[in-house]
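Before I ask anything, here is the structure I am working with.
Here the complex is missing one protein chain, while the rest keep their positions.
Up next is subunit A:
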């Protein structure tokens, strides 16, 4: 996994609440056996008409937001299915950070596994970022994970919380499986104990 580094980028406003995983990546694109190449299909049914033409109103089709790296979204972003194709599609599009008042748990976890940072903020602060994002491509925000800060285009600094372990993994681009395998002895001894206590499992 690539290391998550401080960057300055364009933020796209998506104020709709309950943006679900079927919206982020419709099921027709779940048939792939790869992780890559889904960016062109991110938000497919909102982004293209039936003939594959872009729908100009959709935010990521607007000239100002075509290269967005940050999404400022409505409540409960990523609700629905466990499909990791959703963060794969967003990451492949170029999204590195999603900000909302809340995320669905599975989507939230899936983001971290793919080098993406989901940030939860109170409504008032999401509103500030939403307003800033609406100003288009000149409104570039800076996300500094180390300092846990987002800086708006006008220099306003907003602090955010992040789980320490997840932050460590993102900053260092660490592979979870490798880390867990370092604890193989603990798993072995748990397994032996569980087998004795619950042999029917």
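The definition used in the following text is that a contact is a pair of C-beta atoms (placed from the backbone, for glycine too) under 8 Å apart; a residue touches a chain by one contact, two chains touch by 3 or more; residues count from 1.
Note that in this section contacts and distances are computed from a predicted model.
Not shown: a single chain whose UniProt protein name, out of "3-isopropylmalate dehydratase large subunit", "sn-glycerol-3-phosphate import ATP-binding protein UgpC", "Sarcosine oxidase subunit gamma" or "ABC transporter permease", is "3-isopropylmalate dehydratase large subunit". Across A:62, A:109 or A:148, the residue that sits in touch with the chain not pictured is A:109. Subunit A residues in contact with the hidden partner, per the touch definition given at the top, are 15-18, 20, 22-23, 26-28, 30-35, 45, 50, 74-76, 79-84, 87, 102-106, 109-110, 113-114, 163-165, 176-177, 180-181, 183-184, 186-187, 190-191, 194, 198-201.
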